[in-house]
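This report refers to the structure that appears directly beneath it.
What follows is chain A.
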Amino acid sequence: MDLINAIQFDSWAEFIDMGGYAFNVWAVYGLFALFIAVNILVPLRRRSALLRDLRRRERIENQVTRNSGSTPGVQIAKAESRGQLDETGETASQRAVDTRRPQQGDNS
Partner candidate 1 sequence: MWLWFAKLGSPKWFYELSTKWLPWLVVATVLVIGTATVWALLFLPPDYQQGYTSRILVVHVAVAGTSLAFFPLMAVAGTITLVWKMKLADMVAKNAAALGAWFSFITLATGSIWGSVSWGTWWEWSDSRLVSMLFQFFLLLGVVSLRSALEDTDKAAKACALLSIVGCINVVIIKYSVEWWNTLHQPASPVSLQSGSANGPEFWIATALMILGVYLFLSVSLILSTRNEILQRERRALWVKEMIAAER
Partner candidate 2 sequence: MLSVGVKPSTRSAFMLTLKRDLLIAFKRKNDIVNPFMFFVIVISLFPLAISPEGERLTEIAAGVIWIAVLLSAMLSMDSLYRGDFEDGSLEILLLSPHPLFFLVLAKNIAHWLVSGLPVVIASPLLAYMLKLPSESYATLMLTLLIGTPTLSLIGSIAVALTVGLGSRGLILAVITLPFSVPVLIFGTLAVQASASGLPSGGYLTLLLALLAGSLSLAPLTSAAALRISVS
């Protein structure tokens, strides 16, 4: 086949060797692969952490509306102060401000 003939190498060893520049060529491609993997996997991990946090918030709010004891905001603030909701990566002062803010719809 034409495609097979177009391959520049006759054997695996030759492919790995890259004409004597094995280290440089493979280091660059390895770095490239690592770079892509990190910049895809890190956002994905952060996403699952965020979703876990959001689900926890939702659970607490549901409990609160059933018990109708205190307001959801207070309950979340309590959970935050216990360090249960720490995945959002904010500072403590910001959270304190945020929890007092009323719920917003999406705004552009």
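Basis for inclusion: all candidates are chains of the complex that A comes from, given by their letters.
Everything below uses one rule, namely that a contact is a pair of C-beta atoms (placed from the backbone, for glycine too) under 8 Å apart; a residue touches a chain by one contact, two chains touch by 3 or more; residues count from 1.
Bear in mind that the values here come from a model prediction, so they are computed numbers and not experimental data.
> Which numbered chain among 1 or 2 touches chain A in this complex, counting any copy?
Of the listed options 1 or 2, chain A touches just 1.
> Provide the residue numbers of chain A that touch candidate 1 in the complex, in ascending order.
Residues 6-9, 15, 18-21, 24-25, 27-29, 31-32, 35-36, 38-40, 43-44, 46-47, 50-51, 53-55, 57-58, 61, 88-89, 91, 93-94, 98, 101, 103-108 of chain A touch candidate 1 in their complex.
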